[in-house]
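To keep things clear, I will list the structure first and then write my remarks on it.
With one protein chain held back, the other chains of the complex are shown just where they sit.
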Amino acid sequence: MTAFAASSFQPPLYGPPPREQVLDLCNRLSKAKLPVLLLGMRASSPRVTAALHRLLRKHAIPVLETFQGAGAISRELLHLFYGRVGLFRNQPGDKLLAASDLVITLGYEPAEYDPFLFNPDGKCNIIHIDNKQCDRGQLYQPQLELLGSLVESLDQLTEHVGTMEAELNTDFCKDIQRQHSEWRNSANAKPKDSSSPLVHPLHFISTLQDQVKDETVICCDVGSVYIWTARFLRSFQPRKLLFSNVSQTLGVALPWAIAASLVQNPTDASEQKKVISISGDGGFMFTSMELSTAVQEGCDITHFIWNDEQYNMVAFQEEAKYGRASGVTLGGVDFVKFAEAFGAKGFRVQKAGDLESVMKEALAYRGVSIVEVMIDYSSNSELMANVLKSGVN
Amino acid sequence: MTAFAASSFQPPLYGPPPREQVLDLCNRLSKAKLPVLLLGMRASSPRVTAALHRLLRKHAIPVLETFQGAGAISRELLHLFYGRVGLFRNQPGDKLLAASDLVITLGYEPAEYDPFLFNPDGKCNIIHIDNKQCDRGQLYQPQLELLGSLVESLDQLTEHVGTMEAELNTDFCKDIQRQHSEWRNSANAKPKDSSSPLVHPLHFISTLQDQVKDETVICCDVGSVYIWTARFLRSFQPRKLLFSNVSQTLGVALPWAIAASLVQNPTDASEQKKVISISGDGGFMFTSMELSTAVQEGCDITHFIWNDEQYNMVAFQEEAKYGRASGVTLGGVDFVKFAEAFGAKGFRVQKAGDLESVMKEALAYRGVSIVEVMIDYSSNSELMANVLKSGVN
Amino acid sequence: MTAFAASSFQPPLYGPPPREQVLDLCNRLSKAKLPVLLLGMRASSPRVTAALHRLLRKHAIPVLETFQGAGAISRELLHLFYGRVGLFRNQPGDKLLAASDLVITLGYEPAEYDPFLFNPDGKCNIIHIDNKQCDRGQLYQPQLELLGSLVESLDQLTEHVGTMEAELNTDFCKDIQRQHSEWRNSANAKPKDSSSPLVHPLHFISTLQDQVKDETVICCDVGSVYIWTARFLRSFQPRKLLFSNVSQTLGVALPWAIAASLVQNPTDASEQKKVISISGDGGFMFTSMELSTAVQEGCDITHFIWNDEQYNMVAFQEEAKYGRASGVTLGGVDFVKFAEAFGAKGFRVQKAGDLESVMKEALAYRGVSIVEVMIDYSSNSELMANVLKSGVN
Partner (left out) sequence: MTAFAASSFQPPLYGPPPREQVLDLCNRLSKAKLPVLLLGMRASSPRVTAALHRLLRKHAIPVLETFQGAGAISRELLHLFYGRVGLFRNQPGDKLLAASDLVITLGYEPAEYDPFLFNPDGKCNIIHIDNKQCDRGQLYQPQLELLGSLVESLDQLTEHVGTMEAELNTDFCKDIQRQHSEWRNSANAKPKDSSSPLVHPLHFISTLQDQVKDETVICCDVGSVYIWTARFLRSFQPRKLLFSNVSQTLGVALPWAIAASLVQNPTDASEQKKVISISGDGGFMFTSMELSTAVQEGCDITHFIWNDEQYNMVAFQEEAKYGRASGVTLGGVDFVKFAEAFGAKGFRVQKAGDLESVMKEALAYRGVSIVEVMIDYSSNSELMANVLKSGVN
């Protein structure tokens, strides 16, 4: 029998990019009329976002996040944040990308938001900053690649770039910012009819936004729920709001929440940090048996189920493509009792007016709990409406 | 848009095999000292088993079933049945195969019981009867293939074969039959300690055997549960006892039971036929969300869970190979409450002495129900013990 | 070490199809206005073609061959032969298929001539005769499958079908026959300019047709050469004219000719039967090193090279699709010297007027020889012209 030395693996370290490449990019930035930063998965580590914030404080650039890049912009820099992109090309940020003359990707994989979507005619002027060579394709041909440590790349840019105050307040940018934030004041963000059992997604998101701490991990499942959440829920610390875009792993929220719980709480149960997970009813049932694991492992997880008794993300796309939905009906589950079968706690939002109080109670509960919210998906056909055409500014 | 004619697909029909091939096989049969019939999936349709019974009444041959061939032997011909093979080579039937000088497969795919297992040294004298040419391999090289309709092949054999009464009562065969059936009289087939919460698999199987009707469909999940059930539960009508061997689809029992229920009961709910499904707790949780479907569709299913709070089939093999089990612990689920969360009925066998009465009550219940049985897996290490070596008679 | 019994493998035998299916087909045949037989690879064995001829002598049906079915129609039944199909849908036989109300395939695989080509709108009324169940697809949904021995299927059809003399002489059929055979009288079938070095494909084919014996095996390579040969060279015995359609194995002619030579001539070199192979210059060079094998094995092969110094089948399709050819230029090889380098004999047709005499000399030569023919590919753009549209009669 052969013995192998125990390997305490550390991810490898990278050095700075070549200086001339940094200067080249500074020069391009100084000439660009509308540069945009597109932040990908590898941009959202604490060390990288700290360096990113140093850069943005010196040189203001509008910023977009992929779903995996969520949380890379702090509260302080929120005026530079134009939202997330990653699914349908109908977001305010998509108009920004279409108008930009210099798209700088940071720690980004093409799979996070396919260039086929944001660069369909191949005219986008792309700069790639990463620790590895890009996957070059017909629609992803960077003019320049800054390769090396992302922190070092950002710090060198900060050192050499000229100062640019937040004078992005062109009418165009102002208009996009407005489109991106006006929902908070819309009727949907509040209970329309407090006695109705149905809660609108924007009402849920604005309520959650006010109750959640910046450092709390939120795991969001795939489904209509993640379209709403990725578009509207803000996050101000990296890797606190987690999505599985690209492979769209249905059922991922609860297992991820268990993992986040175990990683955060290695020793003392009284020191447990709350983890939140959110899913639709269909996605929840995909992996609902993991409640057993969550309870056995002593996790502190509040799991919200947006229940509409169907596979809604499939349904609205079937309706758009084929004129009717098929094979998407679910239902008949008592989620409070379901939770109890596993030794977890069950909550239910009986009417829209109770949302805030039930949410507060559930988040205060230590241990594993399920909160059932009957969701109002009447606006969901808009989620894939008004997609930008090629070449539109 | 092109319109395609609606296709009312009928499986194609086959004619008889060549007559000279039938006579050749009759000749081989007349000379064989210990012929054995190995029945595969395509042998277990009602028309084929009827033809098979006609043959066996004229010319007695010992019979083995693969898991997929279950139920091909009727009560009347039970004296010719030597059990099932399909997993570990340690069954009484394996000794019969090893001693046979003429193994006739009927409607069999090599995947059902790999020739690598029962014919490791390639010396087995094989005849292949099927409606399609066999997948010839190094260890599956039939001396003769009878190709065509299975019914016609069997009927022509019956016509031309000589009469052979059930004079298989050699000491060798008697001994194998005895090994195959002696368990019914063992201590394990009865409650050892009626007040113990633990039920032995053989106790469960003998109790179920006495309560189930021949025409009731039983769907058995993968896991230790299917090893016990495939070896010991008898079935006297084809395609009533269903296993997923080969691909070993964990969680298959309940979804299959729903399908069987829907297929059997197309119109009138009061005419519903009971379907039984059985699984371990791990396998049940794989697809437990389908309880929702079962209830919504108004099925009449009694699902038994053999609960030992672990993945036992993985566990006992890990122990055999690596000396200890790892990553197999489950538990903490209240299955009665779980059933209720879906609008189903929950039963629990509190102690071994209650098994018969709880089973009776559950089978009498119309609708979807779950019956939790704490199972006694203390004998499971024997399931893979005493595997036959190559060339052993 | 385990010893395996030597297996003298014989292909399995099949019996007759069900009688009721035979009668069903006879009934359909009696009502059909324009039935057509499409012969595939498994229709072209000597035993099957003999049975086919018995059927056709009693009941005349127009016949098409796939490339793999070549030679299934004898000289005596030539009036029923409407050519081959298998590549572009622009042949006289394609018009026959489009007009037929009963297409009977015999020993045919969909890959030989994709139903997507001859049945694009799914309206074709198909009967499938084979020894195995068809690969059913959206465009290949037979109304009836006759499964079993092909010989038995044909003989039972012959027994039960009504007599139908060769009264296919409708104007429609006559016109298609005329289209199929008129080329023999065209200018291209003779040397236009006897002193020109260029030989037209039809001139080559008509010359070869007159010199080749029915029993001689001809192996034809892929390339423009096989489109011409499959369309115009007749063959009157099964499996004497061989093509690799479907996978279009470039370079296959010479290796096949070696195999045919070895199979035909097991013992006495003086008893060797001549084998002919034909290829383009590009295809020949793919496997030209096998000349060494041919010579070392003492084969008797005459290999004709249609030399146009390019990959012409690629070229004319590139021109049709992209407006110009690219990367297809070959040339500069002295094939006579090339043959000599391997110890083979080299011939060259210096001018069109010499074709017949050089061909005669080469075919008379015993051993391996190469005959270079400079080919006139000026008509090749027509090979893929005038493709039938969907639903056209």
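So that you can tell them apart, the chains are marked A, B and C in the order they are listed, and the count of residues begins at 1 in each.
Criterion: contacts are C-beta pairs under 8 Å (C-beta built on N, C-alpha and C of every residue); 3 or more make two chains touch, one makes a residue touch a chain.
Small disclaimer: the values here were computed from a predicted structure and weren't measured.
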For this session: For the chain that is not shown, enumerate the shown chains it touches in the whole assembly.
Result: A, C
Exercise. Out of C:204, C:232, C:286 or C:347, which touches the unshown chain?
Worked result: C:286
Exercise. Looking at C:67, C:226 or C:335, which residue reaches the missing chain?
Worked result: C:335
For this session: Quickly run down the residues of subunit C that touch the omitted chain.
Result: 285-286, 288-289, 292, 295-296, 329-335, 337-338, 340-343
Problem set entry | Contacts of subunit A with the absent chain, listed as residue ranges | 2-5, 7, 9, 12-19, 21, 120-123, 132-134, 136, 138, 141, 145, 147-149, 152, 390
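Heads up, the rule we're going with is that only the chains that are shown with their structure count from here on.
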Exercise. Whose C-alpha centre lies nearest the centre of all protein C-alpha atoms?
Worked result: B
Exercise. Could you state the distance in Å from the CA-based centre of subunit B to that of subunit C?
Worked result: 50
Exercise. If you average the CA atoms of subunit A and of subunit B, how far apart do the two points sit, in angstrom?
Worked result: 49
Exercise. What are the residues of subunit A that contact at least two other chains?
Worked result: none
